[in-house]
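One protein chain is absent from this view; the other protein chains keep their places.
For chain A:
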Amino acid sequence: MPRYELALILKAMQRPETAAVLKRTVEALMERGAIVRNLENLGERALPYKISKHNHRHRRGGYFLVDLEGPPSIVSTMMDHLGRDIDVIRRAFIKYPVSKTEECSGIVPVNYEDKLIPKKK
């Protein structure tokens, strides 16, 4: 199953309420057949710009990252489900970023002479 990363921005709430939101989100994910690997808290910080969602203008939010593995059908259903949740400001599913940085070969010098003369196809 492909690996996804769910970037979640929740409304700035008290700790027990945030915990409740995260709990029901993870339960919803597991219901649809996903395996939650990791849940990271990136802290509660001021949003980069004011976001209006569910008749509310938010200035602060809690950033969370859910590392999960699930079937591709989960994306659309979960986006729908989270869209209806009033405590979720922003949600996004991203393909898990696999870090592969060892093969960087450096800047290859471009041969401009070859580019000048069009190659006959």
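A few notes on this one:
We take it that contacts are C-beta pairs under 8 Å (C-beta built on N, C-alpha and C of every residue); 3 or more make two chains touch, one makes a residue touch a chain; residues count from 1.
Going forward, contacts and distances are computed from a predicted model.
The UniProt record for the undisplayed chain lists the protein name "Small ribosomal subunit protein bS18m", from the options "AP-1 complex subunit gamma", "Myotubularin related protein 8", "AP3M1 protein" or "Small ribosomal subunit protein bS18m".
For the chain left out of this panel, the touching residue among A:I9, A:A34, A:L68 or A:L82 is A:I9.
Of the candidate positions A:M1, A:L42 or A:M79, contact with the unshown chain belongs to A:L42.
Along chain A, the points of touch with the absent chain fall at residues 7, 9, 42, 47-49, 51, 61, 63, 65, 89-90, 92, 94, 97, 99, 101-102, 104-108.
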